[in-house]
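The complex is shown incomplete by one protein chain, all other protein chains being positioned as in the whole.
== subunit A ==
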Amino acid sequence: MPPPQPTPKKAVPAPDYKTLKSQWDAAKRKKDAENATTSKKAAAAATEPQQQPPAEPNSDEVKLRELRRAALEGRRKKAYQSRWLWTAGFWVWMLAIHLVGLGYFTSGFLLTRLQLDDKSVCEVPPAPAAGGDNILGDWKGKGTVEGGCWHPRTFDKAVVVLIDALRYDFTVPVDDNAEFHNQFPFMYETAVREPNKAFLRPFIADPPTSTLQRLKGLTTGTLPTFIDVGSSFSGTAVEEDNLLMQMREAGKRVVHLGDDTWESLFPGYFEGNLSRPYDSFNVWDLHTVDDGVIEHIFPLMERKGEWDVVIGHLLGVDHAGHRYGPEHPEMGKKLRQMDGFVRELAGKIDERTVLIVMGDHGMDSKGDHGGESDDEVQAALWMYSPKGVFGRTKPEFAVPPATAEERPVNQIDLVPTLALMMGIPIPFNNLGRPIEEVFAGPRGNSWNNLAAAERVSAAGVKRYQASYYAARGMAEESASTPGSPADLWDKAESLVSKGNWVAVYSAFAEYQRETLARCKSLWAQFNIKNMILGIAIMGFGVLVLLVYVSKGAEDDEAVDDPELDDAEKSLEIMGVIPDSELPLENVLERKLVAAAFLGAVPGLIGGALHAYLKGTGDYYRGAAMAALTSIATVGVSLYEIKETLWTLVPSTLWGWMAAVFTLTQSIGFASNSYTIWEDSILLFFITTFGFVTALSALRIQSLSDRYMAIYHSVLFVILGRLASASKLCREEQMPYCTSTYYASSTSSTSALWQLAIPFAVSLILPTIIKGYLQPTRSYEGLAPAWIGYVFRTGLFMSALYWVLDAADNGNWIPGLPEKTLKNLSVYNAQMVLGLAFVAGTTAFMWAPPCVSIVTSASKSTPTRAQVAILGYGNAHGARYLLLPLNFLVSLVLLSKPMGGGAIAILFWQILSLIEILDLNSLSSTPIGPVMLAVLGSFHFFKTGHQAVLSTIQWDSAFIPLFTVRYPWSPVAVVMNTFAGQILAAVCVPLLVLWKASPKRKGVLGEVSRKLGGFVGYFAVEGLACMMWAGHLRRHLMLYRVFMPRFATAGVVLVVVDLVGLGVSLLGTRGNTVAVGEVFGWAE
């Protein structure tokens, strides 16, 4: 804010600011000297002596002055409010830029596919029902599961054995001595020896090659995308139409053995008394899962009446790969064990049953998978039945392909094949086509059977495509384009009546191939153009934000002299100088917002016009153009105010530290290791900061200040190390990490001793906060009642919630009616949140400043009363502190016992950080907001989270609610997930307001710039994650490391933007109004 320029006309000799200042300084010094000699009153720092004004000349004059004062106050308040609106406008613009940038990148990067809820039904086959067109005519039991819904049934039962990471070359003879070759010959031998009973083919997975995504593909017949836009809010259960769902509909009893991923994907699908799920997490254990499957599958072979489908999922090969890599004796041992297992199992299969052995993906040379390299996608598929129904359409196909490049089938092809074999409908969303060998007949010449199977599955694909395009609101390509799917379909249909089944079969196969290719390009292609555009928008946005932050730093220092302001105000009231009009048009934020709008409009129109003229229909590109042009105009208007990029280069140690902390981490996100160990790196930075400030404290002159600074630095570091004991390890950190967040690494409930943590917090934390308020005599006003009782009660009730929750889970009190404890705990949680947000916000809005006024006799002139205001020096900060406390209570509740402790430590660290910054005079450096951001990020990990989707604590939605309710459930989950960052964001204004007296000028602008530094940290990280994720989009770890980290960074950025705008800035406004009402307007 530019200083109001007084233009005195008379009485003041030299009408410039400096003269005014010198006059005032002189007066002040004189007064100071008097005070120093005559008054030895303590608490000088925290109080400001006020003296009664001398007798007024006459009442008219007094009235006039009073009027002038009221008018001045009113004008200042109005000016402040409008300035606040412009500042908020700037942040709304920033949020919009971040949203457009993130959204644009994501649209090119996160491949999304709409899930359709349609289900296939046995009685309604997708092929046109026109009778004469039916290739096979009617068969016995057509339209029923017994006879075969859409195609004559071949098998009653199926045994599906999934050997995780069974690469194709493990199963065929290869001329070398590798550990993993020639160890598993049984399947190849049977396919060669008895081609009618067995066949073996390469089985190509669609990346990402992670087991979960593969199981989805293998059961639904769809292509995987990272995020399937579904209707469910949480959970991993497959909701699309799938094989298991169809089996259940058809009344088939499915038994599952092995990898428990199936249980989470298909909850409640399996026969509970026969199924045996095993934990898939422990890659160090090669045998438990396999031994379990083998132990339980053979008894089932003797009890054939109790099941229809058995799914056995073995993990040993995969774990051996992860742990040792393929070239290891353990791998050979494992493959030989599998060979023996399959050999024995095949002997138990009867003629009504088909045995399918397959891999869900392969493994790379190190034994890992997840990416899309050849080794990872090439699995093996083997089918066996003593019935002898399999055929080859050409004699040379009798021998299984030597490599996976020859005659591969897609993994999704299993879906229609298995469905038609078992007589059940093909799942609605399927894109696969029937496997030739199964339908070609023992002699390989049943072309009508093949054509019929191919046609019914093609018709299913066509039906799905039509529904998908309709749901997306897109138009299908018309049949007039040669080579389009619609064109191919018409051609194939026209062939049906001619009866050349070979041609019909290949025509429908051609249709399916083309459709699959289209879908792949639609769902599996990165849109590089959109990604680059998103990165550009984010990048320029970050640049503008940083310039904005560094820009203000110089402006603020010039005018921040409260006494000067007082002097000017008094002169104005006395009428010595006329009112200083606050030139609103000079407000920086106003200029920027105006520039943003000015820039956005042509961009929006231009982008939309371009889309209209080109007929591309991508009108959303207008948003990107608007973002870019408005960034450009804002950038230019910042530059206009004599700003160069050079000021962004740090000039002090602290500036360099802020830059190093932010940039090294951002660069580190290019490496999976540094991303995986982010929590340890953040602790390292926190300790580094504390270490350097402790050393820097040795430069402080005043000894008491020096000791306090060292004390807070040491405390800051120790608290950080203490918090680091709370860990929730991600899979990649194993085995160098031990989870402590829950009772054990395999549990997600708290241990008994952990329940004590929130109670300790409620006991200790309010006292600690009191300790930070007392030195400035700010534990006054509302503070003692609110912090000492209300806040403490809230914390205590949060602690109580977790005891009730544990009692409910553990059934501690057996005689209690059902739901009693659940009801109690939920209502208790609702009360805590009500206390924090409803009562807390009300109290914050209406609370007077945390000061109290004491009157004593003045020592210099005992006839006069001297008024001292306790807490004056921290009037802004102490009052604002009430707002973070409200959030603190709710975050402690939502963060589970261990997280509650971490959040309490975070707040303690923030208070120490503010003291460190104050004592070392660092408030004007960027290290404050950056350290706050580092702290927030650190405690993201300490509240039981990692940058992976699996650590989202979905159950936190049910802390204050019985069922999922929008928008409250997502809000609860977001508050649980980003508790650290949210609390840090709410505390940003404390960097400015702490120990700010009511006369501090330019508070709003400074808060906004500190917020800029804070958001800037997350924006730089978000930009870096975005760039790396885009650059490493073919990296093996993309879906495990880089993509989730980018997603985290993106959501964090939006969250801190929203909290900064909606809580920090709004809270600052409320706080300034409340302080201004009492002490007069400083702004």
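Heads up, the rule we're going with is that contacts are C-beta pairs under 8 Å (C-beta built on N, C-alpha and C of every residue); 3 or more make two chains touch, one makes a residue touch a chain; residues count from 1.
Operating definition for what follows: contacts and distances are computed from a predicted model.
A single chain of the complex does not appear, and UniProt lists its protein name as "Glycosylphosphatidylinositol anchor biosynthesis protein 11", one of "ubiquitinyl hydrolase 1", "Glycosylphosphatidylinositol anchor biosynthesis protein 11", "Mediator of RNA polymerase II transcription subunit 20" or "ER membrane protein complex subunit 2". Of the listed positions A:Ser373, A:Ser467 or A:Ser680, the one in contact with the omitted chain in the full complex is A:Ser680.
The missing chain, though absent from the display, is touched by one residue of A:Ser82, A:Thr288, A:Thr647 or A:Thr688; that residue is A:Thr688. Residues of subunit A that touch the chain left out of the display are 22-33, 50-54, 69, 563, 566-567, 569-571, 573-574, 671-674, 676-677, 680-681, 683-684, 687-688, 690-691, 695-699, 701-702, 717-718, 720-721, 724-725, 1078-1080.
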